[in-house]
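Note that this complex is displayed minus one protein chain, with the remaining chains in position.
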Amino acid sequence: MMGDPFESLTALLPANYVHMARDAALASTSRIRHLVTQRKIPDVGWSVNEIDLFVRQIAAMDSNAFPGNVGAGERESRIFSVLVAQRNYNLGHGIGRSGDILAVQPKAVGSSLINHLTNHLVSHALSLAGIQPKPHCFITPFATGMALTMCFLRLRHMRPNATHVIATRVDQKSHLKSVEAAGFRLCVVANSRRGDEITTDASSVAEAAESIGVENVVAVLAVTSCFAPRAPDDLPTLSTWCKDQGVPLVVNNAYGVQSSKCVHLVNEARRVGRLDVFVQSCDKNFMVPVGGAVIAGFDKEFVDSIAALYPGRASCGPSLDVLMTLLELGVNRYKQLLSQRKTIYEKLKSALQIVAAKHGERILETKSNNISLAFTLDNYPKEDVSKLGSMLFTRNVSGARVVSGLETKTVADVRLCGWGAHADDHPSAYLTVAAAIGMKPEEVDIVAKRLDKALQKFKQDL
Amino acid sequence: MMGDPFESLTALLPANYVHMARDAALASTSRIRHLVTQRKIPDVGWSVNEIDLFVRQIAAMDSNAFPGNVGAGERESRIFSVLVAQRNYNLGHGIGRSGDILAVQPKAVGSSLINHLTNHLVSHALSLAGIQPKPHCFITPFATGMALTMCFLRLRHMRPNATHVIATRVDQKSHLKSVEAAGFRLCVVANSRRGDEITTDASSVAEAAESIGVENVVAVLAVTSCFAPRAPDDLPTLSTWCKDQGVPLVVNNAYGVQSSKCVHLVNEARRVGRLDVFVQSCDKNFMVPVGGAVIAGFDKEFVDSIAALYPGRASCGPSLDVLMTLLELGVNRYKQLLSQRKTIYEKLKSALQIVAAKHGERILETKSNNISLAFTLDNYPKEDVSKLGSMLFTRNVSGARVVSGLETKTVADVRLCGWGAHADDHPSAYLTVAAAIGMKPEEVDIVAKRLDKALQKFKQDL
Amino acid sequence: MMGDPFESLTALLPANYVHMARDAALASTSRIRHLVTQRKIPDVGWSVNEIDLFVRQIAAMDSNAFPGNVGAGERESRIFSVLVAQRNYNLGHGIGRSGDILAVQPKAVGSSLINHLTNHLVSHALSLAGIQPKPHCFITPFATGMALTMCFLRLRHMRPNATHVIATRVDQKSHLKSVEAAGFRLCVVANSRRGDEITTDASSVAEAAESIGVENVVAVLAVTSCFAPRAPDDLPTLSTWCKDQGVPLVVNNAYGVQSSKCVHLVNEARRVGRLDVFVQSCDKNFMVPVGGAVIAGFDKEFVDSIAALYPGRASCGPSLDVLMTLLELGVNRYKQLLSQRKTIYEKLKSALQIVAAKHGERILETKSNNISLAFTLDNYPKEDVSKLGSMLFTRNVSGARVVSGLETKTVADVRLCGWGAHADDHPSAYLTVAAAIGMKPEEVDIVAKRLDKALQKFKQDL
Partner (left out) sequence: MMGDPFESLTALLPANYVHMARDAALASTSRIRHLVTQRKIPDVGWSVNEIDLFVRQIAAMDSNAFPGNVGAGERESRIFSVLVAQRNYNLGHGIGRSGDILAVQPKAVGSSLINHLTNHLVSHALSLAGIQPKPHCFITPFATGMALTMCFLRLRHMRPNATHVIATRVDQKSHLKSVEAAGFRLCVVANSRRGDEITTDASSVAEAAESIGVENVVAVLAVTSCFAPRAPDDLPTLSTWCKDQGVPLVVNNAYGVQSSKCVHLVNEARRVGRLDVFVQSCDKNFMVPVGGAVIAGFDKEFVDSIAALYPGRASCGPSLDVLMTLLELGVNRYKQLLSQRKTIYEKLKSALQIVAAKHGERILETKSNNISLAFTLDNYPKEDVSKLGSMLFTRNVSGARVVSGLETKTVADVRLCGWGAHADDHPSAYLTVAAAIGMKPEEVDIVAKRLDKALQKFKQDL
């Protein structure tokens, strides 16, 4: 309503009161201008009402919201359902334009602003998490797996004759399937073991490349965030090799933004070698619903070329969710959450060590992985341990995974023995549990307590 | 609250009143059961409140909503922002699972239900629009262009050595770029002219295939919905050829569900030849925000195999928007909108004919295209006509496109002269205007009036 | 959006697109300024999004919404529940101030604006409905009955020795109880019958006044909107008498704003005699939830003195609901609804006449009442007819009332025989049905159909 309408209010209300309200409105306007000009997450998060109003003001910038607008095309953001319109803040045009997901739509200035502003704020968030220098990035309207596919599709244009992607083994289906979806052959190389940890065997990557022919390798696909006892890949060594060989390195950093260790690996990889692009999940790092991923890199031109490959428009939803969340978080709260997560990880480790000791088990030593933990299940027959997973789920503990090491699965035409364990022959069956961003201290206690009870019951039922 | 809680209310409120409320609750439950069992759009649309309550009840089925649930994984639907949680009905798990976008998530029964139920309702909607037999389909979390890319990625696995997609020329960037994104070479074949209409030249497809080598052709890409004077492609002829040659036919039916002509072409193509898959936009056909597309076909196995190629999860948003809209529409209102659109098309044609006559122009004769119209701009220098587009936009008419025929554009490495006109040498400059589903009769009058005024002003300013 | 922030957007987005959005924002600002300056309902209703944004902008003017505000008092609009905050648009200060419900709160400029603006718009609505000249009015935070009480409490200060309120008989409890709540004695005078209609017997008012002593009469309480066969009171005759005798006239115009006949009576009463104040329901006239009433009159000073009597603050909700509704209606739609209601009344009359004829009943002739109708139930024992009411309710017809004429009720110490019939000895039992604003044509058909069926069943069951 801003600007001069305030003067008109003085006919109804005392001028000094009205001017106080105007000052508040101007302060709010000034915060918005600062946001748009600086394109950084505000230090202190905005209130729910400020965010809500801001989004509505942006949405009013799309042509379908203009008073008196009529549509003469086939896509005019005519939203039938009032509920649908509301949950989307009446934003109907999506983001991107036929050519490019970063293109501005003349009809939809508001949606375009959300798109661009959010990408800038996410870049800021990555740099707050420690990625140096500040990367270029954009949000994709699909989750991590498909975002990796998109990166490979882009690489096809750069390496038109290449056929294979070499991936260090990590037993996560969408990670592996991202290669298949892009139409490439997947070559999974085995990890090595160092103490309890399962780590990158860089030599096996080199060997695989040699056998395939380096010129036939589209890229190496590595991973940072993964379930213990798998350690994040040794990105510096891989990136050094990639640089030497002229092979692109694609990193799945799915939920690694929340981990200083993963972030450090990304930085080091860039510093010493070649890291073309790293992909992260919006939901896992920024606590929004599943839907978007962030494709990031240090070469603006390359990142933009992936965006430019996307044919057509996409939902505005994932960007909007991230925008609203980052504005509410603010720099302070985001940093606080990052540091709280570390504390919670330590708390979880201690709590599980107590349960493990009680049940004659132990927590595997996986110092490189500071997000998840593996709790051995050595005292139970491997054939039976999967039952423990169900028991936890029915006890309202979601997300804990039991790995027996007995399963075999074929993904993207590759047969993987010991599925789930990231290795053919892991000695222990175990349970993995994560301390991810947004977990609350009180959840740790409940997880430990319910695990303890479930193990007791499980033992009895054997 | 349903079921026996009603009995407990009788301690506070008179029993006969309570029982009336219970009867209403039972009726509502029974409608939901019917929906889930039949998986069809209800005949009469549900009220806004019924839909809202239904979605909230479904959302309560995801594990993150279970009272007492704690998360021990890395993706636990911990939504930070209350505004984000609300606009997503607290649904955070997305749809699909690492393996497959149609997979059910144990953690997210509610989200999975939305995914499956919506796909069934969309199939019903397609069949209500006239597609026969009822097709198999699923919603993708990206718009039409990327959905076409997904189809081509799937075809790569079936035709591993093929390299080219042959497309009949239609000057729409994301349509053409969908081929490039999939990593294939695009071969655009010219159309022929029949009176004012620009139509499929099936022989040029055959010639192109011959020169490329049929075995190298991934697929033929045709289009139904397009801007006049471009006519929908002659699908029956193309599908006959495709069947003969064993080449897949992919159809971009972007906003064709609303047109009985486009629907008829799809049906005929299936009847007489080979039509592998047809893709349509959610926003343009079902009046939801941009974000999803529908991949449909008559071979369940093939359609499912495209879904299975998608690596990982996706946003629930596009499905949710469609679900809520179809429930509110009901069969009756949806059919009514389809038939109203036809009437509005005729109204638009008449109104524009009057304006055309007044300004010494005419409406091109494009009987095969019953969605859009082309209004000649013969009395103005071609170099200047683009200005008219801006004039209309600043007069709050969005979506009208001016085509001068003078522009040249390179898309997916293909150089296209006369960009926008679907032909190198279209004789007229013109303006295209569409009568799409959801347009209101009063909008037609305003479009005509503003066009009239804009033309007057345009003439003066020349 | 917000004045100059648009310039800052041009760093992110093309300037010409941004300026289009700015023009739209300016147009919207200009509409708001016009509203605040003119304080009239806009001719064309605003869109849902415009209204929503407007209310949020107003709410941002309350001090609790100021960024950086801290509270040091005991009422600082600290809303605990986010759901409660949202449903109230974060408006927490209510309306009024300790002194007066019309007082402006320094802390709550936004809430104060809602209060004042809405009162102006309601005055406009009353004048659109035909009240002449435009009355002074304000919304009370309670419904009609308590608003009448408030009027009587004000009159106590003007007529400190008066003890009785004389009311023409209308069998509506809150109407009668409003006198008792104010601490006055209620004197109900009998109506007369003219044909089927039950009408004002002005002479009985005069007689009652004489027996009580005119100086002891606080006011005469009359009614316009009432259930057939009761006719609206003969306000001109009553107001003439009131003027002659110096007795205030209070009119319960509960749902009379929607009826040109009731409006005409109010106008005539003012023209020829004395009409101090007339009270109407917000929900029944403006289609909002139950909660507010409008106290209106032609003497600003007197109306304001009632507002000034209210001790303390009140909920902003009833005003907010009315404000949002009137903005969405606009003058055009409001007038259209008023005229549609007349048509629906005629339709209802015809439909019920057909049912009546079929069942050997008739519609009572009540030409003065153009809102409701009475349908005789002469063919059934009076003791049983109440059952028909329940039958209709269980058949999902709400609001139809069956009057047997056999009941006796004591309200405010007055014993009323034939309760419901507005007369001691009404010859028929009957069913009343109303055609109120917002009723839809299709509802009429259903009411008639279900009544027909219910009567058939009722007859069988006798």
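Each chain carries a letter (A, B and C) given by its place in the written order, and its residues are counted from 1.
To be clear about the criterion, a contact is a pair of C-beta atoms (placed from the backbone, for glycine too) under 8 Å apart; a residue touches a chain by one contact, two chains touch by 3 or more.
Note that this is a predicted model, so its numbers are computed, not measured.
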| item | value |
| --- | --- |
| Hidden-chain contact residue, picked from the options C:397, C:421 or C:455 | C:397 |
| Per the touch definition above, residue among C:89, C:241, C:302 or C:380 touching the missing chain | C:89 |
| Subunit B residues touching the omitted chain (full complex) | 1-5, 8-9, 11-14, 17-18, 20-21, 24-25, 27-29, 31-33, 36-37, 39, 47-50, 52-53, 56-63, 65-68, 82, 85, 90, 104, 106, 109-110, 112-113, 116-117 |
| In subunit A, positions touching the absent partner | 20, 23, 82, 86, 393-394 |
| Residues from subunit C at the interface with the omitted partner, ascending | 48, 51-52, 63-64, 66, 68-84, 87-89, 91-95, 97-99, 106-107, 141-146, 148-149, 153, 156-157, 172-175, 177-178, 180-183, 225, 254-255, 281, 283-284, 286-292, 309-318, 321, 324-325, 328-329, 371-372, 392-393, 396-401, 433-434, 436-439, 443, 446-447, 450 |
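We adopt the following convention: only the chains that are shown with their structure count from here on.
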| item | value |
| --- | --- |
| Magnitude of the superposing rotation for subunit A and subunit B (Cα, nearest 5°) | 180 |
| Length of the line joining the C-alpha centres of subunit A and subunit B, rounded to whole Å | 29 |
| Whole-Å gap between the CA centroids of subunit B and subunit C | 47 |
| Numbers and ranges of subunit C residues touching at least 2 other chains | 20, 82 |
